[in-house]
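Please see the structure below; I have some questions.
Now for chain A:
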Amino acid sequence: MKEKAKLLDQETMNRSLVRIAHEIVEKNKGIQDVCIVGIRTRGVHLAARLAAFIKNIENKDVPVGILDITLYRDDLTMISSQPVVHKTEIDFDMEGKNIILVDDVLYSGRTIRAAMDALIDLGRPRSIQLAVLIDRGHRELPIRPDYVGKNIPTAKNETVEVHLVEVEGVDEVVIVEKDG
Partner candidate 1 sequence: MAEVIWNKKDLLGLEYLTQEEIELILNTADSFKEVTSREIKKVPALRGKTVVNLFYEPSTRTRVSFELAAKRLSADVINIAAETSSVKKGETLIDTGKNIEALKADIIVMRHNYSGAAMMLARHLNISVVNAGDGWHEHPTQALLDMFTLKEKLGKLEGIRVSIIGDIAHSRVARSNIWGLTKLGAKVTVCAPRMLIPPGIEEMGAAVTTDIDVALRDADAVNVLRMQFERDQNSAFPQQMEYFMKYGITEERLAKAKKNLIVMHPGPINRGIEMSSEVADCPQSVILEQVTNGIAVRMAVLFLVSQAREGKNEAAN
Partner candidate 2 sequence: MKLLIKNGRVVDPANNLDEPRDILVENGKINRIAKVINNGADKTIDAAGKIVLPGLVDMHVHLRQPGREDKETIASGTKAALKGGVTTLLAMANTSPAIDSVENIRMLKDIIAETAVNNVLICAAITEARSGKELTQIAKLRKESIVAISDDGASVDSTELMYKAMRKARENKIPVICHCEDKLLSGGGVMNLGSISTRLGLKGISPESEYKRVQRDISLAEKAKCRVHICHVSCAETVEIIAKAKKKGVKVTCETAPHYFSLCEEALLEYDTNKKMNPPLRSRKDLEAIKEGLAKGVIDAIASDHAPHTISDKDIEFDRAEFGVIGLETELAAAITYLVLPRVLSWAELAKKMSWNPARILGIDKGTLTPGRDADLIIVDPEKSWLVKKEDFVSKSKNSAFIGVDLKGVVETTILDGKIAYKQEIKD
């Protein structure tokens, strides 16, 4: 693997998230009935940051939940890594709510498909909206994000890595090329 380019640094990442926070407030005409659900692992941290930015704007708390989609994946037997099942932690009622689903990178769309199935098993939200930090294209399902930090056209042999302070100790998005 070799790093090809840095797409976002801490400053630009923050700016993107702040913009998304504003867009969420604007689109939903305030934050009444808005809940944020982060997809494990990085989506959880991004969800928490969005909630904080929204609080700065609206001076109100938004309920935040954590979604583990391992049990809903359609590629359990194909992926080389072994999935580890973690807990889903959504302690608010989703009935009638506008759920903002948060993930780091949108790629094939399969993760989001699984996340929507998981969410719907948990309750009946009024709407589900999708916020992602990076959209790198190559969709395999008819899924489109409502909020995007940055659109990045990529080749299939490239990987987009989102590093966060909470996980890797640094905020950055890099594009790396797989060997061979």
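We take it that a residue touches a chain if its C-beta (ideal position, glycine included) is under 8 Å from a C-beta of that chain, and two chains touch if they have at least 3 such contacts; residues count from 1.
Inclusion criterion for the candidates: all candidates are chains of the complex that A comes from, given by their letters.
Computed from a predicted model, the values in this text were never measured in an experiment.
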item	value
Among 1 or 2, touch partner of chain A in the complex	1
Contact footprint of candidate 1 on chain A as seen in their complex	68, 70-72, 76-77, 79-89, 105, 107, 117-118, 121-123, 159-160
